[in-house]
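Note that this complex is displayed minus one protein chain, with the remaining chains in position.
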Amino acid sequence: MTACPLIQVRGLHYSYEDGTAALQGVDFRLDPGESVALLGPNGSGKTTFILHLNGLLAGKGAIEICGMKPDKANLPAIRRKVGVIFQDSDSQLFMPTVLEDVSFGPRNLGLEPKAAAGRALAALEAVGIAELRNRAPYHLSAGEKKRAAIAGVLAMEPEILVLDEPTTFLDPPAQRSLAALLSRLPQSKLVVTHTVAFAEAVCTRAVFFERGRIVAEGGVTEIAARFGWAFE
Amino acid sequence: MGLHPRPLVMARWASRRGPDSFGSMAIILGPGADTSGCPAAGRARHIGARSGMPLSGGAKAEAGTSARAVGLTGKPARVTRLRFAQAWQACPLSTNRNDRATVGNSLHIPDGFLSTPVWAALDIAAAPSVAYIARRAQRGFEESRAPLLGVLGAFVFAAQIINFPVGPGTTAHLVGGALLSFTLGPAAASVAMTAILAIQALVFQDGGVLALGTNIVNMALVGVAAGYLPYALWGGGPRRRLAMFAGGVLSVLSSALLALSELAASGVKMSGGVLATAMALFFVSAILEGAITVAVIEAIERIQPRAARHPASPMHLEKPRFQRSPLPAMIGLAALLLSTVGVLLASTQPDGIQRLGERTGIAARVRMLLHTPLSNYHASFLQSDVGGKVLAGLAGIALVYAACVLVGRAFFRRAVVRNRSI
Partner (left out) sequence: MQRAVPRSLASLDSWSRGSSALHRFDPRAKLIALLALLVAVATANRSIPRFALAVLLFLVAGFLWARLPVAGALARAAVILPFVAVLAAVLWIGGQGERAWALAAKSYLSALAALLAMATTPLPRLLGGFEKLGAPRFLLEVAQFLYRYLFLLPEEAQRMRQAAAARSMRPGIREGFRAAAGALAVLFARSYARAGAIHHAMLARGFNGRFPEMQTAHFRKADAVFAVVASAVPWGLRLL
């Protein structure tokens, strides 16, 4: 793991095709070992922001992932380092079986089928669903699908995990085991979430998005209290 | 006709005898029908009729249907009247497509009805065409469009669940070839349709395996091309709606005509009445497909501005090509129309095919091994007078419709009563 900041973002601007400004100058930094919660209202730019972190979107401003700028040449390396787990697991698990899906990343990295399957199996064991490897994704529960999606990303051996609203569709027990799993994983994390309790369990600090900008930074509880974000 | 299991099993009956007097009603449901959201079903107490119970109109309640016929007081009631399909006027969207008369608008030919030369030739023709189209749709070595085509293929299946009401007790649904060609472009649409047909044949037994090449040529190749041509010619201009409508019409009509010709060439004798009936039905289906296609495209365009939530998936309708030089497309369109009509006419002269067989010398050997039902076929409709043809056609329409209805009802599975939708 590098000692430099993993993610460094300065002055990020992005507008959609129809002109709506989604990001209006975001400054952000992620150091090794940190876990940061991204809080904020819907439409404030959280998802748009994380899509910039692995080069899926390209806005104006300075982005550095482990010192690399997200230009075409660096994208493969960046996408290996930054593993994004999207909100909808069904769009992420698109292969016929869990094992094939989790092997998708390693195969893209150039590994032979056997080696890729080995990596995939290790990732499945890390998330605790190795016995589901030959199941079809539509035979899994929401919690199992989320774990399979995480495994698919872990199989790339990333340094940063980015999760977009991972607790969607999960019932409270599943949310608890997911929080426990994430706390066990050694990677640095960025978690977009609305569930403050979940953020408190997994993250050490939080930033608050509002209208395309980060307006506050601090501890999770502190930020939640300041913006009235906790349910109680 | 599309392979819609169990058309028309909806009915409403009222009992007039005894304490379960006039006014009580029950509803016979087809398989998989759910009653959620249907006020009429909510009012009715019991579903189903006793097996074998005679119903008016000569239909029979299907064996094994749940429960017994009872009226509101719980006593067994006699079914005395049957009215088709009016029960669902109140809840047109709450039924499965299994339990209404659906206007089938695509002809998936099953195995067994095409003669060997026909299906073999079309399989042989389909294979390289599909390979070529797949390469064109792929756009170089990029395979990244595969998920889009696959998902839209699944969309077509999902779209067939949504019923479009087109008359009392009748619904239609989208076939999709034209719509796909407008939104994906013709090559990609052909690939998606090929995948759809393959899944339909393999997973749902809708269309035969040996006949898959035939169905692919009919619907994924010719149907898509025919559907796209009007759009390519006129889709960019003021007559866009008409162009899309024509595309929908042509996509269904061309594939249906081709299928008819293939059946005819396989020795299925079709009298003037049957042929006219079939063509009338296909014409109706084609019009419906055109109407549905236009309606859906317009609805898509209405929501398009706010639609693409996902930042990287812009949704656009393919810009129609041939804006500058309509000549190739017009030639294509003319060729298509001529060929479909021509095939139909040519099937009246099997001697050509036989002579070819004779000349190449394989005919004799082939006849020993294979079944070649090319003898004595002729299409009598070309010789009958117009008046007689029209009358025969009308009678034929009624006959075939009644046949579909009766056959469908004779085969529908157990009525499954579901109180909850999911």
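Order of writing sets the chain letters: A and B. Residues in each chain are counted from 1.
Keep in mind that, in the parts below, a contact is a pair of C-beta atoms (placed from the backbone, for glycine too) under 8 Å apart; a residue touches a chain by one contact, two chains touch by 3 or more.
Just so you know, these numbers come straight off a predicted model, no measurement behind them.
Enquirer: Among the chains included here, which ones are touched by the excluded chain in the whole complex?
Expert: When the entire complex is considered, the left-out chain reaches A, B.
Enquirer: Using the definition of touch stated at the top, determine which of A:V84, A:I160 or A:A197 touches the missing chain.
Expert: Selected residue, touching the omitted chain: A:V84.
Enquirer: In the whole complex, not just what's shown, which of B:V191, B:V224 or B:L250 touches the removed chain?
Expert: B:V191
Enquirer: Could you tell which one of A:I7, A:L30, A:L51 or A:V98 touches the chain left off the display?
Expert: Once the missing chain is taken into account, the touching residue is A:L51.
Enquirer: For chain B, enumerate the residues touching the unshown chain of the complex.
Expert: 1, 3, 5-7, 32, 34, 36-39, 89-94, 108, 110-113, 116, 119, 130-131, 134-135, 137-138, 141-144, 146-155, 157-159, 161-167, 174, 183, 191-192, 194-196, 198-199, 201-206, 208-210, 263, 267-271, 273-274, 278, 291-292, 295-296, 298-300, 302-304, 307-310, 312-313, 315, 369-371, 373, 400, 403-404, 407-408, 411, 413, 421-422
Enquirer: Mind listing the chain A residues that contact the chain we can't see here?
Expert: 51, 54, 56, 76, 79-80, 83-84, 86, 88, 90-92, 94-97, 100, 103-105, 107-109, 113, 116, 136-141, 152-153, 156
Definition applied: only the chains that are shown with their structure count from here on.
Enquirer: Measuring centre to centre with CA averages, how many angstrom lie between chain A and chain B?
Expert: One centre to the other, that is 45 Å.
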